[in-house]
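The complex appears here minus one protein chain, its other protein chains still in place.
Showing chain A:
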Amino acid sequence: MTGLRYVYAVCRPFGTPLQSQLTGVAGDPPRGLTHHGLVAVVSHVPERDFAEEPLRAHLEDMDWLTETARAHQGVIDALTTVTTPLPLRLGTVFRDDSGVRTMLEAREEDFQRTLDRLEGRVEWGVKVYAESEPKETARPAQKAASGRDYLRQRRAQTRSHEEMWQKAESFSTALHQKLSEFAEDSRLHPPQNPALSQATGRNVLNAAYLVPRAHSEEFVEMVDRTKGEFPGMRVELTGPWAAYSFAGEADMAGGEKP
């Protein structure tokens, strides 16, 4: 089969084969392309969708993007169960196998260094949502009798709103501190938009933690214990993910935020 090469991840050679029914972004099963001590996980993709022009157009199409992102993540996920993959950003495409090999060779040292750093570690995502404010106390049912009453009610509402945010902030800060101390590394991500996440409540913390596999159970328990600890706060855990949030800074010293 001809076509372009879509690269999902770079990892070290792994013994376990990937699930046989696993398919990549264009339906083609991913395979390993080994060069020296590294494996690029690659699948063939058609030019009609992944050449520069069509790819650019597709990326603006939310449905296409969603499907492709899920397929990309599906491959990374499968790799995470058998090895420690370095996930590449969506849409990394080469003309042919030799292009992929050249890339592996050019960045060999970077990859090896990052693999050393991330070996045996996974990423856990923790989000905190502040559920909507207690309406009963904040909003009296009766209509304001006068302008002055109205203003008084508005002030009370604002105050209870502020209190809610303050609580959410101190809860999130304390949780993040506790989890950061346990994890090897952490990143704060921007809060998520409910239109995409379909989640209820305001997203007040969206963080990623780098945790060794061996300590993951403990980490999960730690997060679980905070659930329901504080009324009105919802804690959500996702993972284990490949170390997406910690892989993209191979060239940066000191682990500064990207």
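Quick note on the criterion: a residue touches a chain if its C-beta (ideal position, glycine included) is under 8 Å from a C-beta of that chain, and two chains touch if they have at least 3 such contacts; residues count from 1.
We take it that contacts and distances are computed from a predicted model.
Colleague: One chain of this complex is missing from the view, so tell me which of "Putrescine transport system permease protein", "Cytochrome b", "Gas vesicle protein" or "Amino acid ABC transporter ATP-binding protein" is its UniProt name.
Modeller: Not shown, but named in UniProt as "Gas vesicle protein".
Colleague: So which bits of chain A touch the chain we can't see?
Modeller: Looking at chain A, the ones touching the missing chain are residues 4, 7, 10, 15, 50-52, 55-56, 59-60, 62, 65-66, 69-70, 72-74, 76-77, 81-82, 84, 86-95, 99, 103, 107, 114, 119-120, 122, 125, 165, 169, 172, 188-199, 202-204, 213-214, 216-217, 220, 236-241, 244-245, 247-248, 250, 257-258.
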